[in-house]
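One structure, pasted below without further comment.
Every protein chain except one is present and positioned as in the full complex.
Entry: chain A
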């Protein structure tokens, strides 16, 4: 069928003109590009879909369906998906392009730029938007799983847009581009321990990010799972023994030699009582005791008058 190739393939290169590479993550490459017709700047995320004997795998289709459906809500804190198109097929892999609105920068760059730090009101504003976006994902039963400043985009007028959820995350292990190191810094204890996890992992990440907004430095910087856990426990202290998932955890509670904890307050002295309380509720060891996104939105910190911060 000769027509099909002209209709179904390589719409991407006909429609978009790639400008430059703007990011390379563990699962794909992101280019800045321009829509040839409208001139609109977009972000093209190239992902590689391994084709099965029966075409595009069911999971990929389900995730795309979900991405599209979420997109229809037009949530202010979720990056807008403008288009999806196929690229070439290389062997058993199909290239696909997810076309997103192009956003000025990510939060990592934004933090870096603000060498003098943020105003407390801005931190609260950014934090609230992150929680809003995450609450939206969670209410749609999506766990982001990889929240970090690089995956939070910041528009030129200071709005947060969550990026990089959904697609390609199901291939986790096979699909990683091996040269890219995946950061562990925002990972929750249950992930580090290899335990089953849920929406609470995203809350943990937000806790880390909020502290980072105050200090402009990542809170816990481990180089391995073990080191990362150690970092966490060094700062927060060991949880009570009965909170340690004794049966399932591959690492013993007693293997951590930790006596006293460093206070978050001493790491980020400019944090007020309310934000400290929120962050501590987010950095709770037991995922079941961690605050939820919806609860967080109703936390004192987000309700207080702007003046008080």
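The working rule: a contact is a pair of C-beta atoms (placed from the backbone, for glycine too) under 8 Å apart; a residue touches a chain by one contact, two chains touch by 3 or more; residues count from 1.
Throughout what follows, contacts and distances are computed from a predicted model.
UniProt records the chain missing from this view under the protein name "Cyclin-K", selected from "Ubiquitin-conjugating enzyme E2 1", "Geranylgeranyl transferase type-2 subunit alpha", "Cyclin-K" or "Intraflagellar transport protein 25 homolog". Annotation: of A:33, A:107, A:123 or A:142, A:142 touches the absent chain (contact as defined above).
Check A:65, A:182, A:221 or A:258 against the missing chain and you find that the one touching it is A:65. Those residues of chain A that touch the chain absent from the view are 1, 3-5, 7-9, 11, 54-59, 61-66, 68-70, 72-73, 75-77, 83-86, 94, 125, 128-129, 132, 135-136, 139-143, 145, 159-160, 165-166, 169-170, 198-199.
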